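Heads up, one of the protein chains got dropped from this complex, but the rest are sitting where they should.
A, B, C, D and E are the chain letters, set down in written order, and residue numbers restart from 1 in every chain.
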Amino acid sequence: MSQLHTVNKSPLERIALESAIKHAVKGNAILMIEDGVYGAMQGTQKSGMVTDAMGDISFYVMGPDLKARGIDEARIIDGINIIDYNGFVTLVTEHDVTQSWL
Amino acid sequence: MSQLHTVNKSPLERIALESAIKHAVKGNAILMIEDGVYGAMQGTQKSGMVTDAMGDISFYVMGPDLKARGIDEARIIDGINIIDYNGFVTLVTEHDVTQSWL
Amino acid sequence: MKISVMISEGPYTHQASDTAYHFTKAALEGGHEIFRVFFYHDGVNNGTRLATPPQDDRNIVNRWSELAAEHNLDLVLCVAAAQRRGIADPDEAKRNGKDADNIAPGFRISGLGQLIEAGIQSDRLVTFGD
Amino acid sequence: MKISVMISEGPYTHQASDTAYHFTKAALEGGHEIFRVFFYHDGVNNGTRLATPPQDDRNIVNRWSELAAEHNLDLVLCVAAAQRRGIADPDEAKRNGKDADNIAPGFRISGLGQLIEAGIQSDRLVTFGD
Amino acid sequence: MSDVKKFLYVNRKAPYGTIYALESLEVVLIGAAFEQDVALAFLDDGVFQLTKGQDTGEVGMKNFSPTYKALGDYDVNKIYVEKESLDARGLTLDDLLPLTYEDEDDDWAEKDSIKVVSAAEMAEIMEQSDVILSF
Partner (left out) sequence: MSDVKKFLYVNRKAPYGTIYALESLEVVLIGAAFEQDVALAFLDDGVFQLTKGQDTGEVGMKNFSPTYKALGDYDVNKIYVEKESLDARGLTLDDLLPLTYEDEDDDWAEKDSIKVVSAAEMAEIMEQSDVILSF
């Protein structure tokens, strides 16, 4: 089985992303959506938490949410995949179960 | 002028209490209400943040919210004052301005 | 002392409306004047008469209506927030071409200026939200 | 693939309903079946026909109603959550002695069992909330 | 077997400040009738939902904590509580409601429903679930 975790909270404000990372097992994917996309930025207080986890976990971030918030793709941590709503659907279908870290 | 800060978020989940403490000046009061009352507990990961600030800031916690959550008064950090809704009103009137850390 | 209250969340989902109610009641019992209770954001959802909470739980909407009747409270729902979220009085319903309204007794719909005015006229303004 | 969606927050205040809408639309366009969209907690507030959002903004309620009409979607509001928050269809209004209802076209009110059934029957269940 | 799924209810929020704990419990009770393989996870602030001695009289809200004790009667007896979450909050198992069930496979012996697990074990429990409902 392989799990998809979605995170929609800013890691600068809440512990959702930290908790999702802690509970993702090797081969899982984490998708950042809504205010969760701030977790994909380079150079924030929480960027290291993400880069440290990238060996075991695949990270994805919603492009439409990045654009809405004025976050240029150049600021995204290398290795995080930028997707759209179609990509979100694909991730859901490719993983056996989806868990939302609300 | 003297300010009252209210915090209604758990410090284990969000940064509201930390931010309130950072922005309270000497002589200010912080009142923990609703899920904010977990900030008044001894022995949590965040208790030290509160005890460190107690020299400059007065801390209050809503008794009714503690009871609802099953937190015994014996577990409250020494020096934090337990009040009820009447005490809340008194605090509001005794301080020039109230700010809610939502 | 003259106190106003702002409530930013709807009933039941967040404790904001509960705490605001107990605070308001305590202020009135303490001899203070409540200049206005202003409902903003999802707070406007406190003003619907269509709610039917479980029998063994508190009725948040009715409790506000009753407190308003008892103390002649001014309970104001922000019109812009109410339009977005589907809270309407008969006038609003008519203006927006709706076939029904849902405002509860004791509430009225008005503009954001009422919040600013509450800030100016009151000695204290206390916000309850999420 | 058969997918169900749970929405736990109301319109406008949180982005949950927006993201769920775009996800649902993309799933349909991708040839998947949406077994059910279940609205729980404040999510039931997505199902009111009394909303009148500003002209220059999206109409979240209508968008769901239209998607439901187009794709024969099953949009279910949890009855217990709806009662607490004041969302009623004609039957519910009558049963609870209310003089009006406010449910929007394309939505229906039913029990929590519909959520569990969605979990059992669907290949995937995706939750959008706060 | 194919129509029995592993349902996991994930609780990460404190009670009373928001309604999610109460409305999650309502789902669990309804869901118990569907004869699926049900488990509950409590982590982060969700562990506060299970504290003993909740008394909501003064806040005027409904105290729903006694309902957790009834879960055993509904055959909901896999209740996982995360140790790291308890530790961070200064809590131990003694602070939580004693939740039990009668094991029909063991002559109706009364057994504990709560199992304290590590974060790594919790991750494995999530990974092994078919349907995850988060509140």
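Some observations on this one:
Note that in this section a contact is a pair of C-beta atoms (placed from the backbone, for glycine too) under 8 Å apart; a residue touches a chain by one contact, two chains touch by 3 or more.
What you see is a predicted model, and the numbers here were worked out from it, not measured in a lab.
Taking every chain of the complex into account, the absent chain touches A, B, C, D. Remark: the omitted chain is touched by one listed residue; of C:Met6, C:Ala26 or C:Ala68 this is C:Met6. Check A:Tyr38, A:Tyr60 or A:Phe88 against the missing chain and you find that the one touching it is A:Tyr38. Interface residues of chain C facing the missing partner chain: 6, 8, 40-41, 80-81, 111-113, 115-117, 119-120, 125, 127, 129. For chain D, the list of residues touching the undisplayed chain reads 12-15, 18-19, 22, 54, 56-58, 130. Chain A meets the missing chain through residues 8-10, 12-13, 34-35, 38, 41-45, 47, 63-65, 67-72, 75, 84.
Criterion: only the chains that are shown with their structure count from here on.
Listed by label, the chains touching chain C and chain D alike are E. When the partners of chain A are compared with those of chain B, the chains appearing in both lists are E.
Taking the mean Cα position of each chain as its centre, C sits at the greatest distance from chain A. Centroid to centroid, with C-alpha atoms defining each point, chain C and chain E lie 35 Å apart. Residues of chain D found to touch two or more other chains are 8, 41, 80, 125, 127, 129. Each of residues 8, 12-13, 34-35, 64, 84 in chain B touches at least two other chains.
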